[in-house]
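For reference, the structure discussed in these notes is given below.
Here the complex is missing a single protein chain, while all its other protein chains stay put.
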Amino acid sequence: MKRILTALPPALWGLAAVCVFAAFTQPQFLSLPFLMILLRQAAPLGIVALGQTFVVANRSLDLSVGATIAFVNLIVAHAMWNGYPPALVIAIALSAGLVIGLVNGVLVTVLRASAVVVTLGTAAIITGIGFIYSGGAPGNAMPDIIKWLGRGRIGMVPVSGLVWAAFGIVAFVLLRRLTLGRYIFAAGDNPSAATYSGIPVNTTLLISHVLSGLFAASGGLLLSGLVGVGSLNLGADYILSSIAAVILGGAVFGGGAGGAIGTMLGTALLVMVLNLLTVFGVDQPGKLIVQGLVIAVAAVIYQQGRRGG
Amino acid sequence: MAATAPLIEVESLSKSFGAVRALQDMALAGHAGKVHAVMGENGAGKSTLMKLLSGVFRPDSGSIRLRGAEMAFHHPRDAQKAGISTIFQEFSLLPNLSVAENLFLGREREGGRRLGAAEIRRRTREALAALDLRIDPDRRVGSLSVGHQQMVEIAKGVLADASVFIFDEPTAALASHEVETLFALIRRLAGNGKVIFYISHRLSEIFAICDDITIMKDGRFVRTVATVETDVDEVIQGMVGRPIEELFEPRAETLGPVLLKAEALVGEAAPKPLSLEIRAGEIVGIAGLEGQGQQELMRLIAGFAPARAGVLTLADRRIEGLSARRRMAAGIGFVPENRKDDGLFLSLDIGANMATAEIARRRLFGWVPGMGARTAEIMRQLAVKAPDARTPVVDLSGGNQQKVVLGRWLMAGARVLLCEEPTRGVDVGAKREIYRQLRNFAGQGRGVLVTSRELPELIGLCDRLLVIRDGELVAETMAHEASEDDLLRSALPVAESEAA
Amino acid sequence: MSALPAEPVRAGLLARFRQDAFWYRQRGAVLSFAVLAAMLALVAAVVPGTFYSATNLSNLAGQLAPLFLVSLGQTFVLLGAGFDLSVGAVISLSSAILTLDLADPVKIPLAFAAAATVGLVNGWGCVHLRVHPIIMTLATSSIVQGLALILLPTPGGAAPGLLVQLASGTFMGLPAGFYWIVAGTAAAIWLVHGTTYGVRLYATGQNPQAAWMSGIEAPRIRILTYVISSLMAALAGAYLTGRLASGDPNVGSALGLDSVLGAALGGTLLSGGVGGPIGTIAGVLIIGVLNNGLNLAGVSPYYQFVVKGSMLVLAVSLFRRKEAGL
Partner (left out) sequence: ETEVTLHSGLGPAEGATLVDVSKYEARRDGAYTIGFSNVFTGNSWVVQLLEEAAWRAEQFPEIERYIVTDANFDPSKQVADVEDMLAQGVDAIVINPTSPVAIVPVLEKAYDAGVAVIIVAADAETDKATVRILADQVKFGRDGGEFLAEAMGNEGKVIALRGIAGISVDTDRWAGAEEVFAKHPGIEVVGEVYAQWAYDQGRQACESLALAHPQIDGVWSSGGAMTQACIEVFSELGRDLVPMTGEANNGFFGAWKKNQDAGFDSIAPQNPTWMVAEGVAAAVAVLNGQEIYAEYKVVAEPYTSKDLDTLYRPDLNDSYWVGSILPDDKLKQLYGN
């Protein structure tokens, strides 16, 4: 029983606490319309964080997600695509994410350079290419379908929320039902032992980075749809937020913990807390402090739980 | 037993880790000039006891008295200052530091004065010379052989001029001739009036060097006897609670066809052509001094080092061109020597640990089948002591962890198992269990290739033995005809074997 | 007694880097100095006159001093197998404290005390509560940044006169920043290569458990790396506050990750125990020469991103490690 309790992501307890707190102080916060809005706000970050989960579980890190989001936004908003089928535009945007992930993956695995430095470097390169490509003036020729993905609703439910759920299922299946997930957790826990068991450690890490790039691009697509136009520097705050969401979800670098559900809960917790702070009129410094405290407390509680179990 | 007052004495010492009572009311007395063995199964509490003596842990209750004075160690340094020097079970050397830096780590000052680099080098050379070692003091420890590393570790104790030496499984990583060097040293220390506590799972060593034996079980003191007044069976009975009639299984009676065949195989780290074959049902052992190319041979066959030339066939299929992963899919299994670093996924559970090799054979995006039943069955078959497959492997004893790694290849259906040091740091009971499993494994028409630093183990376990020297397979004997002397003779470098 | 055969010693320069402990740990530094030399040659070919002018070199010293200080501090943390993302926020915090409406003898010690506290908290969390350093320092970074913004909501305030003097002007023909760099670097090199703390740090970074069992206060040593890093960040904050003659609650934000780059480009491995401040000198200069050279060559900011990113990736790719990942 204890094993099961400590295995639950810290975000779950946090989320429960926040909901109880909200129920007493800001009941409208838990109303269906607001929850739907929260869902839509959380969706792009949620997808990016799901991608980040793969690399973190694989004991790596992707700091290029922000640049990837901005790049995708510039692509889909560019006037160049006027008249082309939207599916092609989306495909190109996703391929961009895939290529970025692939480049990160190759550099991290083949050259065995530090992921922190590599992904910072690729982020700078992508940002530069984005500026050059857009001439610094982002277009707003975004296909309607992307806008629909970002802001549309089916009944009451935001489309982006559904997309997030779909990505959640995909991530869950990849991590917990397919061989790939086993490879990721094994290689993340002990790469050497994984190699000696016949696991393709490099390929696994490569794929983790590709998935992160792909998920970041997908999140960027939703965010672009929400914004509706090209917008420089979109998603810069997603780098740290996505890592925070993964941590709240219980994943540490390697170590076999965390997963799709945890990360989704972590994202929800993060978005919920930030909204609650806004509602209470907490200013920017206060938000930063609370965000830091939430991450620290979650990490400490989680770590103590692991030691005891 | 000695009538004089003990130099160091432990009374009613207890230590718990959470719910685990590692040590309860333990007693131990060490007399000057005596080598004192501490014996017990894996997890009996030997290392815990020694860690209490060396200040790594603090006791929950009980006392440690050194020359009659009660000691309270808060830090390993306190124990070192008091004159207790420990060679820990897990190496405490730092691979990227030089030999000199390692030796003087934490004692760079003497009487408030910082020792100069030149003086440290000089005294390092002296300490090494006292052990007949010629190693450059600036040499990085990680670039030394395991045997030499162990010796450096011991040199550290010598340098500290301690009065109590603790050796926790010092020979687990040593080859026979290195063990001899170590024993000579231990005798010398004892001769100088030091107390030596010696822990090992190798009974032959205990009887070769120890004066007294303290047996413990489940964290409790069982009894202390003089070595001359007891025998192997009695000690085992005390440790395990029951006699172990026969450590080794009977050898194979009939052998099947050739399963694995290497012909003039050459790899980057193994430049001399290697040829060998393993038949179905056969356990083949590789004997040799430390670092003669055993590891390179195993890894060349497993595919972690690419083959440059030669032919490797597994049941008539050429596999020398395949990657390690493909070879494993084709039926090669590999158990690395360093269980904790290279074998186990310490934060994953037994189920995940066992399943890796089986899953590694599958497509990257394949569906993971339910493996609960199969895992449970293998756990039962190997008698893994754990409540269920969800138990994290960190919570297992070394022997059980080793079984998990073996189980990994049973589950993957390996046909030839390459097994490095199958019983390193494993107690007698578990050893017997592992021997039985390896024999079982071979009995199902598969083959096993084993390396081990313990010659008696190789002789008892295997059907056929190969001796490796300087990267070449130089001798072959049937195990039942082999003797330790003969094996050692062929293993020694030509010049030295002539001298010997 | 059958002695062990002597350990084989391979001759040659390359073997030295594998067998000699000192050179093994410093091999990254050697490589990064080579990279730096190549870059200096390249710059000499592209913008010879301007780059090697006295004004420019003097500017460079002033510009690089803060990065030098934080990267050196970060080097300690990395050597101890840690990671300190909070240095950027600490720089901002010290800048905010140093421009508070308080007397100089109060606020200067206060800034350093605050930084030391952040270091202690980081160290405590990573070492005793066993939180992963990236997570721990990410959290404290957010908190500290918040505090900086509370103390100094907008840039401004008056920097202590002493700092303004110490951080501006020239002395014996050399710019003030140069002396800060020399002092910081000398102190770091002395700590690592001239004291027992240095060896213990290398030991701890490789394997804290083994170091502890060898009788070393490994936890204390690791905590100390975070304190050193925070103090160096505060020093960088002090320099920046003096140089800019004012406070800014965001002044350090870019320097957090840049400090990791500086140390990593200098060959200090993020896995601990290998590298050191000597390499960091080269690492920081690589970044500085790159920024400065691109500005001087008149490369547009858009292309600067691409060039800088590529150079980073290229340089860090030279430091191939045992295991892939973080």
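In this document, chain identifiers A, B and C correspond to the written order of the chains, with residue numbering beginning at 1 in each.
One rule holds for everything that comes next: contacts are C-beta pairs under 8 Å (C-beta built on N, C-alpha and C of every residue); 3 or more make two chains touch, one makes a residue touch a chain.
Being a predicted model, the structure only gives us computed values, none of them experimental.
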Visible chains that the absent chain touches, using the contact criterion stated earlier: A, C
The one of A:Leu8, A:Leu98 or A:Val229 in touch with the missing chain is A:Val229
Among A:Val99, A:Ala141, A:Val157 or A:Val170, which one is in touch with the chain left out? A:Ala141
Option from A:Phe131, A:Phe172 or A:Phe253 whose C-beta touches the chain left out: A:Phe131
Option from C:Val127, C:Val227 or C:Val251 whose C-beta touches the chain left out: C:Val251
Would you mind spotting which of C:Gly62, C:Gly82 or C:Gly272 touches the chain that isn't drawn? C:Gly62
Touching the hidden chain in the full complex, which residues of subunit A are there? Just list them. 26, 28-29, 31, 33-34, 37, 41, 79, 82, 131, 135-141, 151, 223, 226-234, 236-237, 275, 278-279, 281, 283-285
For subunit C, the residues touching the chain missing from this view: 50, 53, 55-56, 59, 62-63, 66, 149, 152-157, 168, 240, 243-246, 248-251, 253-254, 291-292, 295-296, 298, 300-302, 304
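One rule holds for everything that comes next: only the chains that are shown with their structure count from here on.
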Chain contact topology under the given definition, line, ring, star, complete or other? complete
Distance between the centres, which are taken as Cα means, of subunit C and subunit A, whole angstrom: 29
Subunit A and subunit B: spacing of chain centres that average the CA atoms, whole Å: 44
If a residue has to touch 2 or more other chains to count, which residues of subunit C qualify? none
Subunit A: positions in contact with at least two other chains: 192, 254
Show me the residue ranges of subunit A that touch subunit B in the complex, using the header's touch definition. 3, 177-183, 185-186, 189-190, 192-200, 203-204, 207, 254-257, 308-309
Touching residues (chain side subunit C, partner subunit B) in the complex: 1-7, 9, 18-22, 24-25, 196, 199-200, 202-203, 206-207, 209-217, 273-274
Touching residues (chain side subunit C, partner subunit A) in the complex: 125, 129-132, 134-136, 138-150, 153, 257, 260-261, 264-265, 269-270, 301-310, 312-313, 316-317, 319-326
